[in-house]
Each structure stands twice: as structure tokens, then as C-alpha cells.
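Missing here is one protein chain; the remaining ones are kept as they sit in the complex.
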Amino acid sequence: MTDLQDLCFAIAQAQAAQARCLDDDRLEDWPDFFAEDCLYRVTSAENMREGYEASLIFLNSKGMVRDRVSALRTANIYERQAYRHVLGQPSILSREGESVSTETSFMIARIMRDGKTDLFATGRYLDVWLRAGTGVTLVSRVVVCDSSRIDTLLALPL
Amino acid sequence: MTDLQDLCFAIAQAQAAQARCLDDDRLEDWPDFFAEDCLYRVTSAENMREGYEASLIFLNSKGMVRDRVSALRTANIYERQAYRHVLGQPSILSREGESVSTETSFMIARIMRDGKTDLFATGRYLDVWLRAGTGVTLVSRVVVCDSSRIDTLLALPL
Partner (left out) sequence: MTDLQDLCFAIAQAQAAQARCLDDDRLEDWPDFFAEDCLYRVTSAENMREGYEASLIFLNSKGMVRDRVSALRTANIYERQAYRHVLGQPSILSREGESVSTETSFMIARIMRDGKTDLFATGRYLDVWLRAGTGVTLVSRVVVCDSSRIDTLLALPL
């Protein structure tokens, strides 16, 4: 089991680092967690259940991930806010060669400029990771939000 | 320490899988996490403190766990809702042969059909696990809710 544990540890560390990157507003570092050919998609549990392709955010290359960050910094207007992610243990769903699929539950609190804090989003990350040295790179992340209410409020990536 | 880490990893994986089973509404798979002779009990911190035996849910065999799931599917009427569990790291409390006791903090968000999300329950799992091959089986889970307000709202197992 040791090898699986190593992998799970590396994934949990990468997930924690990525979440901190968003929570600390270091958005410019966020694309570095992704592989060049990657997918980042935000959808809802209902969309997943019904098989709808609709996404709240859909980025399918590292370039698009970078563009999204630029847009957030320059074009988009939204009230200043911060997130706080808390993630569960990643569950290893499957593994094929150097590629590993995991599912990880999350809760995200949102802190508004005036200090008001609420439970903003809950859901799960469906991730595909590629082993890279002693670490891992994110090939694909589908963020499945439990609630369908989230769309109009979504500024920062989850 | 390695053996303890192996055990802790196996328990955290089992807890995450079990929580996902509830969160994904795959209730029929939930009994499989339990041993044949098992206990599943939901109570409150106040009841525990006062030594009251009262439980909000009390199931003391795998058969009763299965019956509970059937009842939820057929008889009980409750508004459609989903949970999202996020669990802390399991603390190993004690260990005797193949049997291990752990305590694990949890937060559970509840997502109503209309998307409204609230922090539904917090508390801790007092678990007893039996090592089974490279994994673990749940012999006993006492769910201790921090709040005593929870009873009337409780439909799904926590």
C-alpha cells in the first residue's frame, strides 16, 4: 500500500497548495498547478446528473487558465472578497500507469471586504493527476458544486 | 510509526468513501461499510456528557442498517436534500490487536432542492474499526452532534 500512500500524500499536498494559492489571492501562481493540456471546468451536481454539458467556467488549456486570471485582474468587476477552502482526504478512484483519478470533498467559505463570512460553496473535485517526479501535476479538474444556485455569484475560481 | 500511518491512511480512505456514499445518495452501498455485528448511533454532546442512553438513531446490526436505508427509500417523507461531509484527520485513540478506536471531527453542510446551503451539523465520530486485509471495517460508530437542536431535522444518516 505504501506507493498508494505516497501518491495520496503528494496529491493532498498539491491540493492544499493550490487552495492556499487561491485563498491568498496569488492568482498568478494558480496556472502553474496545471499541465499544458488541461481541463478546468465548474459545473453543478444537477448538470452532472442530467448529463448536461453546460459549465459555469470552462477552460481547456493552460493558456485559457492564464487568460482567466488576467481577466479577473483587469476586466472583471466584482466586490472584493476572499475564499477559504477546507478539503477532505482525496479518495483514489482509479489509477492507470502514471495517471490517477481522485475525488475530494470541499467546503469554501467566502469572506467579504466588511468581514461578513458565509459558507459559499460545497462540492467535490473530480481530478486527474499525472505523476511528475516526487510530485503531481493537475491534468483535469471538474468542480462539481452541490448547489445550482452558485452561478451568478461566481467571480474567482473555486 | 509506519504501521500506525498505514492504519490511519486506511481509516481516512474508508471514512472518505463512506461520506461520499451518503453525499452521492448511494444509500444502498452504505451498509457495506459495516461489520455484521455493528453499532450505529447518533446522539448529542449533551446526552454524552449527562450519560443519557437516548439516541436519535440507534441501529445495532447490519440488518438494521439495511432496514433504515429501505425505510428512507420507501416510507419516510422528507424534503429532498443532500449532504456534504468534510472530515478532519482521524485521531487514533487506542488500539488493541486488530481493533482500533478513532475520533474524527466533521462538518456537514445540507443542500436543499432549491440550492439553499447551510451548515447543518458539526460533531465527531467515535469509531471502532477492525482491520480486514489492507482495509478496515466499521464495527461501531457513535455520531456525537455538538448541538442538541438537530433531532427534528434528521432524515438521512450523518
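To keep things simple, chains are lettered A and B as they appear, and every chain counts its residues starting from 1.
The criterion applied here is as follows: a contact is a pair of C-beta atoms (placed from the backbone, for glycine too) under 8 Å apart; a residue touches a chain by one contact, two chains touch by 3 or more.
Predicted model only: the values in this text are computed from it and were never measured.
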| item | value |
| --- | --- |
| Full-complex contact with the absent chain, from A:Gln5, A:Asn47, A:Ser61 or A:Ser101 | A:Gln5 |
| Hidden-chain contact residue, picked from the options A:Met64, A:Leu119 or A:Leu154 | A:Leu119 |
| From B:Gln5, B:Ser70, B:Ser99 or B:Thr134, residue that would touch the chain that is not displayed | B:Gln5 |
| Which residue of B:Leu87, B:Leu138 or B:Leu156 touches the chain not shown here | B:Leu87 |
| Interface with the unshown chain - residue positions in chain B | 1-2, 5, 8, 45, 86-92, 103, 105-107, 119, 121-124, 146-150 |
| Contacts of chain A with the absent chain, listed as residue ranges | 5-6, 9-10, 12-13, 15-17, 19-20, 23, 82, 84-87, 107, 109, 111, 114-119, 134 |
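As a working rule, only the chains that are shown with their structure count from here on.
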| item | value |
| --- | --- |
| Averaged-CA centre spacing for the pair chain B and chain A, given as whole angstrom | 27 |
